[in-house]
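There's a structure below that I have some questions on.
Shown here: the complex without one of its protein chains, the others still in place.
Every chain is named by a letter (A, B and C) in the order it is written, and numbering of its residues begins at 1.
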Amino acid sequence: MRVKLKAGRDQRKFIERIEELSGENVFACYQCGRCSAGCPMASEMDLLPNQIIRLVQMGLAEDVLRSKTLFLCASCFTCESRCPKGIDMARVMEAVRHILDPKGKDAFGPGEISPELAQEVPQQVLVAIFRKFSK
Amino acid sequence: MTAKTENKEKRIGLFVCHCGVNIAGVVDVEKVAQVLTDSPGVTFSTDYVYMCSDPGQQMIIDTIKEKHLDGIVVAACSPTLHEKTFREAARLAGLNPYQIEIANIREQDSWVHTDKEKATKKAVKIVKSHVAKARQNENLDPIRVDVTRRALVIGGGVSGLQAALDIADQGCEVVLVERSPSIGGKMIQLSETFPTLDCSQCILTPKMVEVSRHPRIKLLTCHEVDSISGFVGNFKVRIKKKPRYVDETLCNLCAECEKVCPQVVPDEFNMGLSFRKAIYMPFPQAIPGTYTLDAEHCLGLNPVRCGKCKDVCDKKAIDYDMKEKIVEEEVGAVVVATGYDLYTMQALGEYGGEKYEDVVNGLEFERILSASGPTGGVMRRPSDGKVPKSIVFVQCSGSRDTEKHLPYCSKICCMYTAKHAMMYRHRVPDGQATVFYIDVRTGGKSFDEFYMRAVEEDKVLYIRGKVSKIFKEGDKLIVWGVDTLTGKKVEVEADMVVLAMAIVKADGVQNLVKKLKISTDIHGFLAEAHPKLRPVESLNAGFYLAGCAHGPKDIPETVAQASAAAAKVGDLFAQKELLHEPTIVPVNDELCSGCGICVTMCPYAARTLDPARGVVVVKEILCEGCGACAAACPSGAAQQRNQTDDQIFSMLRAMLRE
Amino acid sequence: MKIHYYPGCTLKQKTTALDISTREAMKRLDIELVEPEGWSCCGAEYPLTEEKIAGLAAPIRVLRQVRDEGGDVLVTTCSFCFAVLKRADKAIKDDPLKHKRINAYLRDDIQINPLTKERTTGFEDYNGEVKVLHLLEFLRDRVGYLKIRERLKRDLKGLAVAPYYGCRVLRPQKEMAVDEPDSPRLFEEFLQAVGCAAVDYPFKQECCGSYLSVSLPAAATEASYRVLRSARMNGAKAVAVTCPLCFYNMDHRQDAIKETFLDFTGLPVVFFTQLLAWALGVEKSMLGLGEHRVPADSLFSEAPATEVRT
Partner (left out) sequence: MFEPQIMCFLCKWCTSSAADLAGTSRFHYAPNNINMRVMCSSRVDPQHILYAFKEGADGVFLGGCHPGDCHYVEGNYKTLRRITLFKTMLKDLGIDPKRLRLEWISSAEGKKYAETMDEFTEQIRALGPLHLNEKALVQEVVKDE
């Protein structure tokens, strides 16, 4: 299937919203892929970090918003520390999560944690993951 | 020098150009010419369709003669375009060229406004102001000065050698200064050169020999520029001669000294991959062909402490008492060809260049490839001498990184990496060469064909992605990358990694540019006078740029720039005398109170306070005419020629008074 | 020396080992730790979008409290708390809009006088008056390794320990500014100061899987395995951590790691403060070793450290 790139407002709006939320210039990315090369979770992802940012550049919101990658980012900032253009990919990921359908299902909500697990893990992990992955 | 125009009213001619419809379409040119007829000083005024055309110029010439005009205002396009044209026309008519004024009514009027009435009104004001200025213009003659036809070339790499040879072949003398013990620069360290795979030493050594034998080239190795004074055509240079402790005229290269020397140190020529003695010859073809004693590593320049080399030297060439000396040279032009260095691997902690012996930079790999290198041209890795069966090449190591390293492209790495990978595959036919790249840039004659050859014939695997991390596991280096084309994360086990480190300014160049008072860009590369139209000159007159000191470039480009710099030097030396714009700021002795404010304003040290007379004196040839001093002078003693305060006030009145 | 100390919620409940050992060690260095009155959870994650700034309120409230109690330094050990507090403090200093919005929000906090039970409001703006330091930084910059060396009571005999930085302490460097993210020295220098040998290994700053530990346990298992394996391969007898979550992933998860990766035989994981406390002469019972799944007792025996069984 051929992807249609329409120079319409919708695409621009998506890109601008991501830039506004993340505070990052996604067009600074020249697709060197270093973020993906060092990402500890890349092997689990359906789209690599550099592909996410590429799709944002192209304004292809749907492809980005349905990617599993958004919920595999551990915010470890390895990509940020090595990006030659100084883009904080974790911020871009968070910006995309931010504009997911607010009525949609939580990617990871409190219901998915068994009481036993909740008893065992450090508190910080629960606070952290709900902050990241639920609305 | 300046013939004061007499006090009587000048006879000004005004010529208003239509420039086809470019001006006349918006500005009522006839009205402009007509309105100004009655202005004070205007003797003649007319308009014409193209003033810059031959008939237009002829009209100006004829009118000057007929009407005895002594001042001209041409209302036309920007003075950057035709000021020269009309000055030449004035000269042909016997009028001093500095009596020409250009009123810009095109770029700064007709082209930027649409309201005809307002644009015409504005044109009238512009022209009026120039008439007011023309009334007070003086006849001026360019300042003339002799030129010393002798050049200084700083740097003995391929760019310096080429520039020196070209200038010397034009018939002028050259002083070539090189801080290290031999000429040859970085190019002599290279193995083969892209895209032809010529042996670098084989093509450079003849040039080195030619330089050393040239009757008009004075070769000063182990020398450094200490200071420079004077101005274009007339520089005085103080050059520091660093002691070599070996008399190069006596040394016969018998190598006995080297055999007995007990001090072993890393060899710079082989990038520290092998060792040399404290008394050494940098490389077999070094020029001058002499041993050099490295005082820093010598046991003490003292026969009591060691003295072994001195004992065995039959020629008595070794002298521990040599001292630093200053030599002086007079030159008319300076070519700066100080080359480059590689960005330090330490800056890229994630690549482990400082930690792992088998992670090397491009120049180290050149030495490993070179037949004269530490392994005699056999492909071996530094840590254990094993033949590497897999090498990963990492492009853009430090380059194109706006965040932490260097934002620019180092330009030559794409090509030399292709060469490295190719050479490696030739030496180790069953070896795997993998190149990580972001973009491959092969703009250059036969460059892309060369890169394609590496891919198609030598089966070098190019992976599009930047390496994130390199680390050691056992005796393997693990390289983490990604192939952005397939979207796969990639891990390569390598025996060796070559980092194409970014090219940076040569170490120490920042001190040199301060001495020469020439400017650099923010990365420390020398700045050219104009990025397109004056690419081999510095803004500071008399200084020329060649090679990587100016920015990353390959050998052919370096040689071309060196030859261009030499041609520019020839250009300068071909002039009988140098002409300098006369619109400078002299001092009126009678008004000068000797406060010295203007002296502090001058960026060129053109102004000095004469303590005996209590007034400021101006070295006219040094004055560039910026006028900062004129604006600062409290007494009005410093007036810029043909832009005096009176002229400025008159112009303001003409422009603003309704 | 009296210093403000923020333990954070995990240290108060699940991972008391880090808290206890910190307190014991500080006692030996004559440092009194003061917790800011009524502190709350920092929020664990620093908000990364420009609009979710409400997440800054909690850490700034903590920092304001420290300032109001007269403190100018706040020390933490948990990497998560450290990152959130430090980044929130920096945001207040660097971003006038955040400064304005957060302070406007916090100004109306209600203060209850503990004696009179009187409720007042109207706090002074927080302007970044408190410096947030990780305990490792605090030991290096404010205490000094020299002082630590002087007070050592036990010889750790060059026990080979792999320092594990994880993600939060070093990155993003622009904000954390603790050390070079790819060639750090901070943890290594600390280990040497307490008598250990710091093992150099390439995974010291890789991710342990972090909070994916609950959403995608397999990924965290693998990530932690890679770190532990690399440390072992380079000769480590133990891995030292600063963060309760790193500890959980690498210690509590080791059974799962062994099940998944059959080549792995186990490696004790300890908090850096346990090593410090032990070296300073704190009794073994005060190290919280009972919280470890992978027994680490043998590292802390009076017998020579070289006999550690791994």
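Keep in mind that, in the parts below, a residue touches a chain if its C-beta (ideal position, glycine included) is under 8 Å from a C-beta of that chain, and two chains touch if they have at least 3 such contacts.
No experiment lies behind these values; they were computed from the predicted model shown.
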Chains in view touching the one left out: B
Residue of B:Glu30, B:Glu107 or B:Asp589 in touch with the missing chain, whole complex considered: B:Glu107
Hidden-chain contact residue, picked from the options B:Ser78, B:Ser212 or B:Gln263: B:Ser78
Chain B, residues in touch with the chain not shown (by the definition above): 78-80, 104, 106-109, 111-115, 118-119, 122, 125-126, 129, 519, 539, 583, 601, 603, 624-628, 630-632, 640, 643, 645-646, 648-649, 651-653, 655-658
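In this section, only the chains that are shown with their structure count from here on.
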Centroid distance [mean C-alpha coordinates] between chain C and chain A, Å: 27
CA centroid of chain B to CA centroid of chain C, Å: 52
Multi-partner residues of chain A (each touching 2 or more other chains): 78, 82
Multi-chain contact residues (two or more partners), chain C: 181-182
Chain A residues touching chain B - in the complex, by the definition given at the top: 28, 30-39, 42-43, 47-48, 50-51, 78, 82-86
Touch list for chain A against partner chain C, complex: 20-23, 40-41, 44, 71-72, 74-78, 80-82, 88, 90-91, 93-95, 98, 108, 112-113, 117, 120-129, 131-133
Parts of chain C lying in touch with chain B, wherever the complex brings them together: 180-183, 200, 202-203, 230, 233
